[in-house]
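What follows is a single structure, and I will ask about it in a moment.
Every protein chain but one is kept in place in this view of the complex.
By letter and in written order, the chains are A and B; residue numbering begins at 1 in each of them.
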Amino acid sequence: MVSAIIIVTLLGVTMGAMLGLASKYLAVEGNPLQAEIEELLPGSQCGQCGYPGCSPAAEAVTNGQAPVTMCPPGGKALAEALASKLGVSVDLSAVEDKAPAVAFIHENLCVGCTKCFKRCPTDAILGGPKMIHAVFADACTGCEKCYDVCPTECIEMREVKPTLQTWYWPEPARAA
Amino acid sequence: MIEEQPVAGPYTHSNNSVRRTMGLVMLALLPATGYSLYLFGWPAIFLFATTTFACLLFEAGSLRLAGKRVRPFLLDGSALLTGWLLAMTLPPWAPWWIGVVGAFLAIVIGKQVFGGIGQNLFNPAMVARVALLISFPLEMTLFNAPAPLFSAQAPGLLDSLAVTFGSSDQFDAISSATTLGHLKTELGRGVSLDAASSGIESLWQLTLGQASGSLGETSALLLLLGGLFLLYKRIISWHIPLSMLGTLALLSTIFHLVDAQSYVGPLTHLMSGAAIMGAFFIATDLVTSPVSTRGQLLFGAGVGLLVFAIRTWAGYPEGVAFAVMLMNACTPLIDHYLKPRIYGRDRKGQPLNYAQERGDA
Partner (left out) sequence: MGAEHLFKLFKIRGGVHPEDRKALSAEQAIESLPMPPLLHIPLQQHIGAPAEPLVRRGDMVKKGQMLARSQGAISAPVHAPTSGRIMGVGGYPAHHPSGLLVRTITLQPDGEDAWIDSLDPAAEPFALEPEEIARRVAEAGIVGMGGATFPSAVKLNLRNRYTLHTLVINGAECEPYLTCDDRLMREQPEQVLDGVLLMARALEVKRIIIAIENNKPQAQVAMRQAAEAFSEVSVVGLPTRYPMGSEKHLVQTLIGKETPARGLTADMGVVVHNVATALAVHEALRFGRPLVARVMTVTGGAVRQPKNLLVPLGTPLSHLIDFCGGFTSEPARLVSGGPMMGQPLPSTRVPAVKGSNGLLALTVAENAQAEEMPCIRCASCVQACPCGLVPLEMAAHIRAGGLDNSVKLGLLDCIACGSCSYACPSHIPLVQYFNFAKGELAARQRAQHKQGETKRLAEARSERMEAIKRAKREAMMKRKKEMEAKKKAEAEAQAKSEADTGTKSDARAEADPKPGVEA
């Protein structure tokens, strides 16, 4: 009886001590998950999720305040990655995979107001005041910020067409 | 003429198909089955028909329930083959409901619950056989001596109907133990092997199949021929049969040499019971055996070892069904650990490095 009490007590003390040590030496600063999730997000700070940037959005997703499907540019692939990172299951059928698009400026309508290139988070729009603007397609993320502000509606979101370099085989059709 | 979505090659095919595979297996089973049905007469034929037909019905019902298309799956022959194999593991004069319950266990529990063809972990026929053996030990261990069609001791058509579909009490008189069952009982009583062997069939009779047992436990010779045909047609590879029978023979030889009075010899082991049937038709079941050659060798050796162990030390006289199921359970594990070596890589998956090799040398 006594020995049992002693053993259990000793066990408790040792394990408690180990836990205490572990919490001291294996401590993690901040929430590493948030950094990992921010790493996954597009990082264009476009704000389409309703948060002021990718970092606050990552925080919200980590804390469960925002769903993993909140990032429109990320699409299905990102939602999947976030879900697996957070270990949650999610209905991906609702996520619409928008075909990747880049902005295109119709030069005859552009008045050179500079509104769009001030808004562009990746400096993908070239031009100056009273000069026709142009989009550098490789840098455009299709966030549509410029699309929303253009006073003459001269910006069109154009789907990115596959080329021989980017085309690849579609997934085989599933047998019924 | 051209689809919207391109379809990748190759634009030719080996003409191999699921239906062809299943068909060839059935073709290989045909001689042994025909001979066994002849040996055990009308009751066996009725039971065989009932079991296979019930399997097809359960398959069709399950497919409909699952919302799958019935025709292509029913016609691939897999349900028919399952029923066939199951029927061959039953005592030939077992009542009809054994066949129907077996069919339910095999098709619904053993196969469709897992998701249908290709998804099952265990060999469906063996699931049914083991479940029946445990649930209905009396019916499943009541064997009778061969009574060939049209012979004097064979029951007539109407009597046979009574055997399969009615009460079978009146035929208890001619029931007879299987070779392995007899040996097990006698050895268990402490009788020496020589003494125990006196009352049983000769090896030659076992090989030809003139012994009591289930359909598939007789006629080792014809089954062996069927197995060789499958090997020739490359439906199965030699790895599982050889390693299984080899392990069984090796172990029985060793033990027989050590103590000839307590342990049955290798030829009896190979030719009696379901050893041949199991090696060529059950353990080689494509769905539930490993895919790599090394895996198949291990799998076969495992089955052989378990068969020997169960026959020798466990409570049942025959252990092929248990052995195969136990090894089926190991298949995913075997497949995970024993993969073929990838071209240009070593066994650990690292790229080959000739420069380093030279440096070491």
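Throughout what follows, a residue touches a chain if its C-beta (ideal position, glycine included) is under 8 Å from a C-beta of that chain, and two chains touch if they have at least 3 such contacts.
Note that the coordinates shown come from a computational prediction; the quantities given were computed from them, not determined experimentally.
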The missing chain sits against subunit A at residues 42-45, 77, 80, 120-124, 139, 141, 162-164, 166-172, 175
For subunit B, which residues touch the unseen chain? 1-2, 6-18, 20-21, 72, 76, 78, 116-119, 237, 286-289, 291-292, 335, 339-345, 349, 351-355
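Everything that follows uses one rule, which is that only the chains that are shown with their structure count from here on.
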Where subunit A and subunit B are represented by their mean Cα positions, the distance between them in whole Å: 55
If you look only at subunit B, which of its residues touch subunit A in the complex? 5-8, 68-69
Name, in rising order, each residue of subunit A that touches subunit B in their complex. 169-170, 172-173, 176
